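Left out: one protein chain. Kept in place: all the others.
== subunit A ==
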C-alpha cells in the first residue's frame, strides 16, 4: 500500500513508522483523494478518531490527524496533514458517518472548519462561547467571562 502511494503521489505522501505504528504525512491538497482511496480501495472502513495538534510557532499551525482502522486487514494507519490558521479541510462525513461529531469537536477545540459538514457547530462548549480551548494560546484558567456572566448570572466560573 505504502509503495503504491509513494509511486503515485511522489513527495505529496510521506509514509513513516514510529514505535511500530504506521502513519503518513500527506499534503493538504491530496487529503480528499487519499482518504477516499483508503476507505474504498484499502478497506480502512472504520474511522477511529479525528483530532488536531496546535503548534503556534509554525507557519502552518495545525496538524490534523485521522486515525483509521481496517477490519479486513486488522491494521491501523494515521493520516496527518498540516494546515494554517483559518484554512479549512473537506469534511469526511460522506466517507465515514462517524466523522460528524469528531469534526465538530475539532472545530470546537481548535477552530478548524470542515467544508461540506452537515452541521458545523460547537459540540462540547456552548454555542456562544468565544475561543477554542485546545489552542496553545488559550490559558488553562481562561474562560469566556462575558458568556458566564450573561448566561449563568455569576461573576466568574472559577
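Definition applied: a contact is a pair of C-beta atoms (placed from the backbone, for glycine too) under 8 Å apart; a residue touches a chain by one contact, two chains touch by 3 or more; residues count from 1.
As a convention for this text, contacts and distances are computed from a predicted model.
Taking the options "NADH-quinone oxidoreductase subunit D", "Transketolase", "Sugar ABC transporter, permease protein" or "Aspartyl/glutamyl-tRNA(Asn/Gln) amidotransferase subunit C" in turn, only "NADH-quinone oxidoreductase subunit D" matches the UniProt protein name of the chain that is not displayed. Per the touch definition above, the residue from A:30, A:48, A:83 or A:148 contacting the chain not shown is A:48. Interface note: of A:15, A:32, A:90 or A:133, the residue touching the hidden chain in the full complex is A:133.
Counting over the whole complex, subunit A has residues 18-19, 21, 23, 45-49, 51, 53-54, 65, 67, 71, 74, 76, 78, 96-98, 100-102, 109, 122-126, 133-134, 138, 140 touching the chain that is not drawn.
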